[in-house]
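Only one structure is covered here, and it is reproduced in the block below.
Some chains omitted; the rest stay in position.
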């Protein structure tokens, strides 16, 4: 049981139970959850707004703890959204990683931040 | 191995290997990753922009598949961000769920979307 504690599906199930106990499914329409997700991502962003790269790479312990909880919020709403849409998030992640592996072959993308659609098709 | 495939830590490790192989750590400063996270959350949002609640709850298979991959992008950047900040995302999620359980006792929050800071402290 404890070993499973960080699986996405275990978290998804806990969140579902939490919402049901509070009769919150009425609010958890996918549209609302997509808004909550974007709002929380915006809160993560806010912490980095005025930081240099150096500062962003060396957060104070206080800021780092705040960012950790904002990241948690993003994950929790992401899992709720996927649950409501009957999307298997882990499967989607594996699928996207396979797509990325095809889109960004090491030979073409090494050391470049170029978007796949603008990477040369040849050589 | 296969049974672990949906743990957050397994995904985190895969992403780290993927980035290292492409020499992408130079781009993956937390500031940039926070921007990528918010940008991808915005793309999830875009799919729901003009939908009614009814439509959002019954996506076409095509839209649902697109949303699944956008959700995957959110997760992948979230894991990269946490990796770079040395944040244990699963632990942060558990911590936040414990905080939410305290902030939103069933007795006070049942059937209400009220933010915890505006829930009455008493009865």
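Order as written gives the chain letters A and B; numbering starts at 1 within each chain.
In the analysis below, a residue touches a chain if its C-beta (ideal position, glycine included) is under 8 Å from a C-beta of that chain, and two chains touch if they have at least 3 such contacts.
Computed from a predicted structure; not experimentally measured.
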item	value
Number of identical chains forming the whole complex, with 2 shown	4
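Simple rule for what comes next: only the chains that are shown with their structure count from here on.
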item	value
Between chain A and chain B, centroid-to-centroid distance (C-alpha), Å	3
Touching residues (chain side chain A, partner chain B) in the complex	5-9, 11, 14-15, 18, 21-24, 26-27, 29-31, 34-35, 37-38, 40-42, 44-45, 47-48, 51, 53, 56-57, 59, 64, 67-69, 71-76, 78, 81-82, 84-85, 87, 89-97, 99-101, 104, 106, 109-111, 113
